[in-house]
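What follows is chain A.
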Amino acid sequence: MQAFEIGLNPATFGWLLVGLLVAPVAGGLIAGVDRILTAKCQSRVGPPLLQPFYDAAKLWGKETKVSNVWIAFCSWMYFTAAATSCVMFFLQSDLLIIFFVQAVGAVFLVIGALSVPSPYSQIGGQRELLQIMAYEPLLILVFVGIFLATGSFNISAVYAMDKPLMLESGVVPMVLLFVVLGYALTIKLRKSPFDISGSHHAHQEIVRGVFTEYSGRYLALVEVAHWYEVVLVLGVVALFWATSWYAIVILLVLTYAAEILVDNITARLSWRAMLGKLWASGLALSFVSLAWLYAF
Partner candidate 1 sequence: MIDHIEDITAETLIGKVEALKKEGYRLVTMTATDLDAETVDLLYSFDKDLALMHLRLSAKKNAPAKSISGVYFAAFLVENEIREQFGLTFEGLVLDFGGALLLEDSVRPTPLCRYTVVEAKPEAPVAGA
Partner candidate 2 sequence: MPRTVVPFGPQHPVLPEPIHLTLHCEDEIIKEAVPAIGYVHRGLEKLAEIRDHNQMVQVVERVCGICSMIHAAAYCAAVEQILGIKPPPRAEYLRVVWSELHRMHSHLLWLGLYADAFGFESLFMHFWRIRERIMDVMEATAGNRVIISVNVVGGVRRDLTPEQQKWVLSEVDWVEKEVARLKDVMMNDYTVKKRTVGVGILSKEQALELGAAGPMLRGSGVAQDMRMTGYHAYGELGFEPVVETDGDSYARSNVRFREVLAAVDLVRQAMAKLPDSELATAYKGRPKGEAVMRVEQPRGELLYYVKSSGGKYLDRVRIRTPTFANIPPLCAVLPGLELADIPVVVLSMDPCISCTER
(Lines give C-alpha, C1' and ligand atoms only; values in the text may rest on other atoms or scores of the structure.)
Protein backbone atom coordinates (compact mmCIF):
# COMPACT_ATOMS: atom_id res chain seq x y z
CA MET A 1 0.00 0.00 0.00
CA GLN A 2 2.95 2.28 -0.34
CA ALA A 3 0.99 3.98 -3.04
CA PHE A 4 -1.27 5.58 -0.52
CA GLU A 5 1.17 6.48 2.17
CA ILE A 6 0.95 9.98 0.88
CA GLY A 7 2.22 11.91 3.82
CA LEU A 8 5.27 9.82 4.20
CA ASN A 9 6.57 9.87 0.70
CA PRO A 10 7.10 13.13 -1.14
CA ALA A 11 7.81 11.32 -4.40
CA THR A 12 4.45 9.62 -4.23
CA PHE A 13 2.79 12.90 -3.50
CA GLY A 14 4.54 14.36 -6.50
CA TRP A 15 3.26 11.61 -8.75
CA LEU A 16 -0.22 12.14 -7.35
CA LEU A 17 -0.05 15.76 -8.42
CA VAL A 18 1.26 14.72 -11.80
CA GLY A 19 -1.66 12.37 -12.25
CA LEU A 20 -4.18 14.87 -11.00
CA LEU A 21 -2.98 18.10 -12.60
CA VAL A 22 -0.37 17.47 -15.26
CA ALA A 23 -2.18 14.59 -16.88
CA PRO A 24 -5.27 16.50 -17.99
CA VAL A 25 -3.12 19.31 -19.33
CA ALA A 26 -1.09 16.77 -21.23
CA GLY A 27 -4.29 15.13 -22.41
CA GLY A 28 -5.62 18.44 -23.67
CA LEU A 29 -2.37 19.19 -25.45
CA ILE A 30 -2.37 15.76 -27.01
CA ALA A 31 -5.90 16.41 -28.21
CA GLY A 32 -4.71 19.73 -29.65
CA VAL A 33 -1.78 18.14 -31.42
CA ASP A 34 -4.09 15.42 -32.64
CA ARG A 35 -6.44 17.95 -34.18
CA ILE A 36 -3.61 19.83 -35.85
CA LEU A 37 -2.08 16.67 -37.24
CA THR A 38 -5.42 15.36 -38.41
CA ALA A 39 -6.04 18.65 -40.14
CA LYS A 40 -2.63 18.43 -41.74
CA CYS A 41 -3.42 14.94 -42.99
CA GLN A 42 -6.46 16.45 -44.64
CA SER A 43 -4.42 19.29 -46.10
CA ARG A 44 -5.90 21.79 -43.70
CA VAL A 45 -4.41 24.14 -41.14
CA GLY A 46 -6.42 23.04 -38.16
CA PRO A 47 -7.12 24.79 -34.89
CA PRO A 48 -4.65 26.37 -32.49
CA LEU A 49 -2.80 24.03 -30.18
CA LEU A 50 -4.79 25.20 -27.18
CA GLN A 51 -8.11 24.69 -28.89
CA PRO A 52 -9.25 21.85 -26.62
CA PHE A 53 -8.78 24.14 -23.63
CA TYR A 54 -10.73 26.91 -25.28
CA ASP A 55 -13.49 24.45 -26.05
CA ALA A 56 -13.61 23.13 -22.52
CA ALA A 57 -13.51 26.59 -20.96
CA LYS A 58 -16.22 27.86 -23.24
CA LEU A 59 -18.41 24.90 -22.46
CA TRP A 60 -17.82 25.45 -18.78
CA GLY A 61 -19.10 28.97 -19.14
CA LYS A 62 -22.22 28.10 -21.09
CA GLU A 63 -25.70 28.13 -19.73
CA THR A 64 -26.50 24.71 -18.33
CA LYS A 65 -29.73 23.22 -19.46
CA VAL A 66 -30.31 19.53 -18.97
CA SER A 67 -33.07 17.12 -19.81
CA ASN A 68 -32.42 15.10 -16.71
CA VAL A 69 -30.48 16.19 -13.67
CA TRP A 70 -28.73 12.83 -13.54
CA ILE A 71 -26.65 14.09 -16.42
CA ALA A 72 -25.03 16.43 -13.91
CA PHE A 73 -24.44 13.63 -11.46
CA CYS A 74 -23.09 11.23 -14.03
CA SER A 75 -20.71 13.70 -15.62
CA TRP A 76 -19.13 14.36 -12.24
CA MET A 77 -18.89 10.66 -11.51
CA TYR A 78 -17.25 10.10 -14.87
CA PHE A 79 -14.83 12.89 -14.16
CA THR A 80 -13.99 11.58 -10.69
CA ALA A 81 -13.45 8.06 -11.93
CA ALA A 82 -11.31 9.13 -14.85
CA ALA A 83 -9.17 11.37 -12.67
CA THR A 84 -8.84 8.69 -10.00
CA SER A 85 -7.81 6.05 -12.48
CA CYS A 86 -5.25 8.37 -13.97
CA VAL A 87 -3.82 9.23 -10.56
CA MET A 88 -3.69 5.57 -9.69
CA PHE A 89 -1.71 4.96 -12.83
CA PHE A 90 0.90 7.47 -11.79
CA LEU A 91 0.96 5.95 -8.33
CA GLN A 92 1.83 2.66 -10.03
CA SER A 93 -1.15 0.82 -8.72
CA ASP A 94 -2.73 -2.42 -9.86
CA LEU A 95 -3.49 -2.35 -13.60
CA LEU A 96 -6.76 -4.24 -13.22
CA ILE A 97 -8.03 -1.93 -10.51
CA ILE A 98 -7.03 1.15 -12.47
CA PHE A 99 -8.95 -0.25 -15.33
CA PHE A 100 -11.98 -1.12 -13.24
CA VAL A 101 -12.02 2.36 -11.76
CA GLN A 102 -11.88 3.72 -15.28
CA ALA A 103 -14.82 1.46 -16.09
CA VAL A 104 -16.81 3.20 -13.33
CA GLY A 105 -16.51 6.36 -15.37
CA ALA A 106 -17.47 4.63 -18.58
CA VAL A 107 -20.50 3.08 -16.92
CA PHE A 108 -21.64 6.40 -15.46
CA LEU A 109 -21.19 8.08 -18.81
CA VAL A 110 -23.56 5.50 -20.22
CA ILE A 111 -26.00 5.75 -17.34
CA GLY A 112 -26.12 9.49 -17.87
CA ALA A 113 -26.78 9.04 -21.57
CA LEU A 114 -29.44 6.45 -20.88
CA SER A 115 -31.11 8.62 -18.28
CA VAL A 116 -32.50 10.88 -20.97
CA PRO A 117 -35.33 9.52 -23.08
CA SER A 118 -33.81 10.83 -26.29
CA PRO A 119 -33.32 8.20 -28.95
CA TYR A 120 -29.93 9.52 -29.95
CA SER A 121 -28.39 9.47 -26.54
CA GLN A 122 -30.04 6.13 -25.81
CA ILE A 123 -28.59 4.57 -28.93
CA GLY A 124 -25.27 6.19 -28.18
CA GLY A 125 -25.38 4.72 -24.69
CA GLN A 126 -26.17 1.28 -25.98
CA ARG A 127 -23.37 1.51 -28.50
CA GLU A 128 -20.98 2.75 -25.86
CA LEU A 129 -21.82 -0.34 -23.84
CA LEU A 130 -21.08 -2.48 -26.85
CA GLN A 131 -17.75 -0.73 -27.16
CA ILE A 132 -17.00 -1.35 -23.51
CA MET A 133 -17.94 -4.94 -24.07
CA ALA A 134 -15.59 -5.06 -27.04
CA TYR A 135 -12.49 -3.56 -25.51
CA GLU A 136 -12.75 -4.64 -21.90
CA PRO A 137 -11.77 -8.30 -22.43
CA LEU A 138 -8.94 -7.24 -24.70
CA LEU A 139 -7.50 -4.91 -22.09
CA ILE A 140 -7.83 -7.51 -19.36
CA LEU A 141 -5.99 -10.00 -21.52
CA VAL A 142 -3.25 -7.48 -22.25
CA PHE A 143 -2.88 -6.99 -18.52
CA VAL A 144 -2.74 -10.74 -18.04
CA GLY A 145 0.05 -10.76 -20.59
CA ILE A 146 1.90 -8.13 -18.59
CA PHE A 147 1.29 -10.20 -15.49
CA LEU A 148 2.75 -13.27 -17.14
CA ALA A 149 5.81 -11.29 -18.12
CA THR A 150 6.37 -9.54 -14.82
CA GLY A 151 4.64 -11.74 -12.28
CA SER A 152 2.42 -8.95 -11.03
CA PHE A 153 -0.45 -6.74 -12.04
CA ASN A 154 1.19 -3.83 -10.29
CA ILE A 155 2.66 -1.24 -12.57
CA SER A 156 5.61 -0.94 -10.26
CA ALA A 157 6.62 -4.43 -11.37
CA VAL A 158 6.99 -3.20 -14.94
CA TYR A 159 9.35 -0.47 -13.85
CA ALA A 160 11.27 -2.91 -11.74
CA MET A 161 12.34 -4.84 -14.79
CA ASP A 162 15.66 -4.36 -16.53
CA LYS A 163 14.40 -5.10 -20.00
CA PRO A 164 11.59 -3.32 -21.78
CA LEU A 165 8.32 -5.17 -21.53
CA MET A 166 8.20 -5.51 -25.30
CA LEU A 167 11.32 -7.67 -25.23
CA GLU A 168 10.44 -9.63 -22.13
CA SER A 169 9.36 -13.23 -22.65
CA GLY A 170 9.87 -13.09 -26.36
CA VAL A 171 9.12 -10.27 -28.71
CA VAL A 172 6.34 -11.92 -30.70
CA PRO A 173 3.67 -12.32 -28.02
CA MET A 174 4.32 -8.88 -26.62
CA VAL A 175 4.08 -7.26 -30.03
CA LEU A 176 0.84 -9.11 -30.63
CA LEU A 177 -0.48 -7.88 -27.30
CA PHE A 178 0.59 -4.40 -28.26
CA VAL A 179 -1.51 -4.68 -31.39
CA VAL A 180 -4.45 -5.81 -29.27
CA LEU A 181 -3.88 -2.80 -27.05
CA GLY A 182 -3.98 -0.73 -30.21
CA TYR A 183 -7.54 -1.91 -30.86
CA ALA A 184 -8.59 -0.84 -27.39
CA LEU A 185 -6.75 2.43 -27.81
CA THR A 186 -8.61 3.16 -31.03
CA ILE A 187 -11.91 2.71 -29.23
CA LYS A 188 -10.87 4.77 -26.24
CA LEU A 189 -9.61 7.59 -28.43
CA ARG A 190 -12.91 7.44 -30.32
CA LYS A 191 -11.19 7.12 -33.61
CA SER A 192 -12.30 5.61 -36.87
CA PRO A 193 -13.04 2.75 -37.61
CA PHE A 194 -14.33 2.22 -34.08
CA ASP A 195 -15.91 5.58 -33.27
CA ILE A 196 -19.39 4.16 -33.31
CA SER A 197 -20.89 5.46 -30.10
CA GLY A 198 -20.06 9.11 -30.44
CA SER A 199 -17.23 10.50 -32.46
CA HIS A 200 -15.52 13.85 -32.22
CA HIS A 201 -17.24 14.88 -35.39
CA ALA A 202 -20.97 15.10 -35.33
CA HIS A 203 -21.40 13.81 -38.85
CA GLN A 204 -22.87 10.63 -37.61
CA GLU A 205 -26.25 9.01 -37.84
CA ILE A 206 -26.72 9.31 -34.08
CA VAL A 207 -25.65 12.96 -33.86
CA ARG A 208 -23.11 12.86 -31.04
CA GLY A 209 -24.38 9.60 -29.67
CA VAL A 210 -23.58 9.17 -26.05
CA PHE A 211 -22.68 12.86 -25.67
CA THR A 212 -25.83 14.20 -27.30
CA GLU A 213 -27.51 15.19 -24.07
CA TYR A 214 -24.44 16.33 -22.20
CA SER A 215 -24.16 20.04 -22.66
CA GLY A 216 -22.52 23.08 -21.15
CA ARG A 217 -20.27 22.41 -18.21
CA TYR A 218 -21.26 18.78 -18.08
CA LEU A 219 -19.88 18.30 -21.55
CA ALA A 220 -16.76 20.16 -20.45
CA LEU A 221 -16.35 17.69 -17.63
CA VAL A 222 -16.78 14.81 -20.00
CA GLU A 223 -14.13 16.30 -22.28
CA VAL A 224 -11.63 16.73 -19.48
CA ALA A 225 -12.37 13.24 -18.20
CA HIS A 226 -11.65 12.02 -21.68
CA TRP A 227 -8.24 13.68 -21.55
CA TYR A 228 -7.50 11.79 -18.35
CA GLU A 229 -8.50 8.58 -20.03
CA VAL A 230 -6.34 9.28 -23.04
CA VAL A 231 -3.36 9.83 -20.79
CA LEU A 232 -4.17 6.65 -18.95
CA VAL A 233 -4.39 4.52 -22.07
CA LEU A 234 -1.27 6.09 -23.51
CA GLY A 235 0.38 5.35 -20.19
CA VAL A 236 -0.42 1.69 -20.64
CA VAL A 237 1.11 1.94 -24.11
CA ALA A 238 4.23 3.48 -22.59
CA LEU A 239 4.58 0.53 -20.23
CA PHE A 240 5.66 -1.59 -23.15
CA TRP A 241 9.00 0.18 -23.34
CA ALA A 242 9.35 1.93 -20.05
CA THR A 243 13.07 1.59 -19.57
CA SER A 244 13.94 5.08 -20.69
CA TRP A 245 12.17 8.37 -21.23
CA TYR A 246 13.38 8.54 -24.81
CA ALA A 247 11.92 5.15 -25.55
CA ILE A 248 8.63 6.12 -23.95
CA VAL A 249 8.38 9.26 -25.99
CA ILE A 250 9.28 7.51 -29.24
CA LEU A 251 6.83 4.70 -28.58
CA LEU A 252 4.05 7.13 -27.74
CA VAL A 253 4.68 9.30 -30.76
CA LEU A 254 4.75 6.33 -33.08
CA THR A 255 1.62 4.80 -31.59
CA TYR A 256 -0.31 8.02 -31.66
CA ALA A 257 0.81 8.75 -35.19
CA ALA A 258 -0.38 5.31 -36.19
CA GLU A 259 -3.74 6.02 -34.55
CA ILE A 260 -4.11 9.27 -36.46
CA LEU A 261 -3.18 7.54 -39.66
CA VAL A 262 -5.67 4.76 -39.08
CA ASP A 263 -8.32 7.33 -38.22
CA ASN A 264 -7.73 9.00 -41.55
CA ILE A 265 -7.60 5.97 -43.78
CA THR A 266 -10.61 4.06 -42.60
CA ALA A 267 -14.36 4.37 -42.69
CA ARG A 268 -16.40 3.93 -39.55
CA LEU A 269 -17.57 0.36 -39.14
CA SER A 270 -21.00 -0.58 -37.96
CA TRP A 271 -21.19 -2.00 -34.47
CA ARG A 272 -21.81 -5.51 -35.68
CA ALA A 273 -18.68 -5.41 -37.77
CA MET A 274 -16.77 -3.82 -34.91
CA LEU A 275 -17.77 -6.43 -32.38
CA GLY A 276 -17.10 -9.24 -34.80
CA LYS A 277 -13.75 -7.90 -35.83
CA LEU A 278 -12.55 -7.05 -32.36
CA TRP A 279 -13.61 -10.27 -30.82
CA ALA A 280 -12.42 -12.45 -33.64
CA SER A 281 -9.04 -10.92 -34.32
CA GLY A 282 -8.43 -9.30 -30.94
CA LEU A 283 -9.22 -12.41 -28.96
CA ALA A 284 -7.35 -14.61 -31.39
CA LEU A 285 -4.25 -12.43 -31.16
CA SER A 286 -4.34 -12.19 -27.41
CA PHE A 287 -5.04 -15.90 -27.10
CA VAL A 288 -2.07 -16.76 -29.26
CA SER A 289 0.24 -14.44 -27.40
CA LEU A 290 -0.93 -15.59 -24.00
CA ALA A 291 -0.55 -19.21 -25.06
CA TRP A 292 2.96 -18.35 -26.20
CA LEU A 293 3.70 -16.73 -22.88
CA TYR A 294 2.40 -19.76 -21.01
CA ALA A 295 4.39 -22.12 -23.14
CA PHE A 296 7.72 -20.35 -22.82
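Regarding selection, all candidates are chains of the complex that A comes from, given by their letters.
Definition applied: a residue touches a chain if its C-beta (ideal position, glycine included) is under 8 Å from a C-beta of that chain, and two chains touch if they have at least 3 such contacts; residues count from 1.
Owing to the predicted nature of the structure, the values given are computational and were not obtained by experimental measurement.
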{"item": "For chain A, as assembled in this complex, the candidate in touch from 1 or 2", "value": "2"}
{"item": "Residue ranges of chain A touching candidate 2 (in the complex, touch as defined)", "value": "38, 41-44, 119-120, 122-123, 192-193, 195-196, 199, 201-207, 263-273"}
